[in-house]
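Structure first, then comments.
Complex shown without one protein chain; remaining protein chains in place.
And then subunit A:
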Amino acid sequence: MHFHLHCFIQTCEIGLKLLKLSYLVNDVFSSPLTFAVFKPLPGREQFHGLGSMYCRGAAAVILTYDVNSLQSLTELEERFLALTDSASADCIFAIVGNKVDLSDDCSLAPDENRPGKSGASCGSKVRKQVRAEDAIALYKKILKYKMLDEKDVPAAEKMCFETSAKTGYKVDYLFETVFDMVVPIIVRQKAEGPPQTVDITDYKPAKRTKSGCCA
C-alpha cells in the first residue's frame, strides 16, 4: 500500500488544519482521507464545540505530547479526550511522545534512524519528563473512558510511540503502523457506506506537517 500526501491543506484560526491525503490501494487512488490536525490555542476553548465536527466518525486518533513536558500529557487528557467522543466506535488510538531529539534518554540508540542529529552534544539535552509508562497509563485510561476492553484493541505497548518530527525519527513507523490498521477498515467501510474521516489530534501540527512524514 502506498500513500500520497499533501494534496490539500486548509488552515484556519481555530487551531485546526485539514489535510487531504490520497492513498493507493491495489494501485488505485482512493478518494482522499481527511486529516484534521488540532493545536490548542490559549483562550480559544469555546471552539471545542466545533472540534467534534471534524472528529466525527474518525477511524484513528493520534494524540501527541511533548516528552519533555509532563503538562502536555495531562493537557491531552483534559483538552482533547472529549473531542474523541464523536469518533467512530472502533476508532484506534495512538499516543505519541514527540521531540525525543531534545531529551537525553539513552534508551534511544543514537545511531538508530536519527539523521542529522549526530553532531548535537548531549550537554544541551534535558532530562525526559515523560516516561513511556506514563503514556501507556494514559492509553489505558482512554480505553476505560471509551469503555473499551483491552482485549479488543491493539496492545498499549504497540500504540505508544516516541518520535521526533524534527529528525523524522520513527515518524514513518508511526504512520505506517496506524495506516496498516486503519486503511483496511476504511476500505471496508467505503464498500459499505458513506466516506469516513480520519482525524488526528496533534499537539504540534506545524512540525508534523513539515516533516513530510508519509512516504
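In this text, a residue touches a chain if its C-beta (ideal position, glycine included) is under 8 Å from a C-beta of that chain, and two chains touch if they have at least 3 such contacts; residues count from 1.
Note that contacts and distances are computed from a predicted model.
A.B. asks: Out of "H-sco1", "Transforming growth factor beta receptor associated protein 1", "DNA-directed RNA polymerase subunit" or "KLLA0D19272p", which one is the UniProt protein name for the chain not included here?
C.D. replies: "Transforming growth factor beta receptor associated protein 1"
A.B. asks: Of the residues listed, A:34, A:72 or A:98, which one is in contact with the missing chain?
C.D. replies: A:34
A.B. asks: Check each of A:54, A:80, A:93 or A:139 against the chain that is not shown and name the one that touches it.
C.D. replies: A:54
A.B. asks: Just the residue numbers, please: which parts of subunit A touch the chain that's not shown?
C.D. replies: Those residues of subunit A that touch the unshown chain are 10-14, 16-18, 34, 46-47, 49-50, 52-54, 56-57, 86, 194, 197.
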